[in-house]
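Let me give you the structure first, and then I'll get to my questions.
As you look at this complex, bear in mind that one protein chain is not there, while each of the others sits in place.
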Amino acid sequence: MTPAATVTFCLRLLRRQLVLGLRRPVELGNPLLFFAMVVALFPLGLGPAPDTLAAFAPGILWIVALLSNLLTSDAVFRSDLEDGSLEQLLLAPQPLYFSALAYVLAHWLLTGLLLGLASPLFALMLGLAPGAIPALAASLLLGTAVLSLIGGIGAALTVGLKRGGMLISLLILPFYMPVLIFGSGAVQAALNGNPAGPFLAILGALLCMSIALAPMAIAAGLRISVDT
Amino acid sequence: MYFNSLAAALQMDGHGAFVWSAYFITIGVVAMMVYAPRRREQRFLRQLEGQIRRSEGGNPPGASKEV
Amino acid sequence: MTDGGAADGVLLSASGLSLERGGRELFSGISLQLRRGQLVQIEGANGAGKTSLLRILAGLSRYGFAGHVEHRAAQLFLGHQSAVKGLLTPRENLAWHVAGEADFSAAEIDAALAAVNLYGYEDVPSHALSAGQHRRVNLARLYLSRAPLWLLDEPFTAIDRAGVGALEVRLLQHLEQGGGVLLTSHQPVTLAYPLLRLDLATGTLQ
Partner (left out) sequence: MWTLFHKFGSPPWLYRLSGSILRWLLPITLLALVGGAVWGVLFTAPDFRQGNSYRIIYIHVPAAVVALAGYYVMAIAGAVSLIWRMKMADIAMRACAPIGAALTFVALVTGSIWGKPTWGTWWVWDARITSMLILLFLYLGVVALYEAYENKALAAKACAILSLVGTVNIPIIYKSVDWWYSLHQPASIKFTGGSTIDPSMLYPLLFMITAFYCLFTCALLLNMRVEILQREQRTAWVRALANKGAAG
């Protein structure tokens, strides 16, 4: 009897991660709740004037999405390291590259996808022009996938450390910056009546590159983190 | 020499404070970059030498020992 | 036992392994060949590096040691931790296990769980089980796995006497079928089978 084929195995991992996420619905809602709360902070800090808020909305929404992604990234591999699943994963005969991709995909489905789908609601709360909402949702869907991949690198490098929580932000926030620039750029362009397509295309290119490269870094990072 | 006098060089038409402070900060950082590792090296060798002297008699030279 | 393993029956071969931690040499010059049908116990005092050696042999530790390890067969590694997810049932834990083995049928999994005395617990969320039961869910993999090479870190800890007995029976069965077992254990291994001991202090296999 031979080990499972790589595709079968990745689907198995994906299903496992999704079931694990869905059995804790509250934790699934936490990033969204965080998003809502931070969005609520801005009117309190900037004043409730609709014009100001609408002008800052693309940046605000993108920064909050970035932070909520950052907060959840730390947990991608942590429980698996703590209960010993991670070392079993590393010993699996299938390439770790694809396993890492499956983990990140599960993370994106449980955070970024939900955030992208829920973002129109928050956009309306900040008074973003309805015309820019499709660009916001599309840029968030593409961009958070890149963020999840980059966050996975940070998680893989810090999962073995006792105090990784703050460190992961320091490591990966610089790498988040291009995504923030192009993501909020897409929304801004839509606001100004320009096509958002070029920005989404750049985000798509970033996504392709991250899919190709990030799992390698994640795999290497995990091998280091398990090697105690 | 572009400047006519020392005072002119220091003044630089009002920009002197900026230019000179930038250069002095750089000198400070460069000095640290060169000085700090040299000092660490000297200090480390001194520490190690003391350690070896303390353990002399107990361990032959070159033997591994607990730090 | 069909898959893996070279013609000479060597499952795992390692040479010249040495490890240094925090400026202290844990072991050095360990060479080892595990063949089919061999049972090897790694011996050493607490902190002698038994688990470290096992992790190096498993391929989990890749940096910081000297020497060479070569796997010639599929391996099953059971570590200190059970790798059991509290949110999943024992059945799901085994069916979706991250170790990447073949797909097991529900009947196979239930039989394995029954073999480790977890009959009737198949669909209970694992967080409702005790630590000892978690270990037994993990040990159920020994009944499912087709890997000829087993690396077991303290397999006898935290299971009751009946469990130890069943485990010994399973180990014997595996060895007689041509598998190889490398384990660490605090307790003396009382298996009716020739046991080789690897002493970490001297690096010799007896």
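Note that the chains take the letters A, B and C in the order they are written out, and that residue 1 is the start of every chain.
Here, a residue touches a chain if its C-beta (ideal position, glycine included) is under 8 Å from a C-beta of that chain, and two chains touch if they have at least 3 such contacts.
Just so we're clear, the structure is a prediction, and the values are computed from it rather than from any experiment.
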Which displayed chains the unshown chain touches: A, B, C
Selected residue (touches chain absent from view) among A:3, A:84 or A:185: A:185
Where the unshown chain meets chain A, residue by residue: 153, 157-158, 161, 163-164, 167, 170-171, 173-175, 177-178, 181-182, 185, 206, 209, 213, 217, 220-221, 224-225, 227-228
Positions on chain B where the hidden chain makes contact: 1-3, 9, 12-16, 18-19, 21-23, 25-26, 29-30, 32-34, 37-38, 40-42, 44-46, 48-49, 52-53, 61-62, 64-65, 67
Missing-chain contacts mapped onto chain C: 23, 63-64
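Quick note on the criterion: only the chains that are shown with their structure count from here on.
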Interchain centroid distance [CA atoms averaged], chain A/chain C, Å: 36
Whole-Å gap between the CA centroids of chain B and chain C: 54
Sites on chain B at which at least two other chains make contact: none
Of all residues in chain A, those that touch chain C in their complex: 1-4, 8-9, 12-13, 15-16, 19-20, 23-24, 79-80, 82-94, 99, 223-224, 226-228
Residues of chain C touching chain A in the complex: 3, 58-64, 74-75, 77, 79-85, 87-88, 92, 96-103, 146
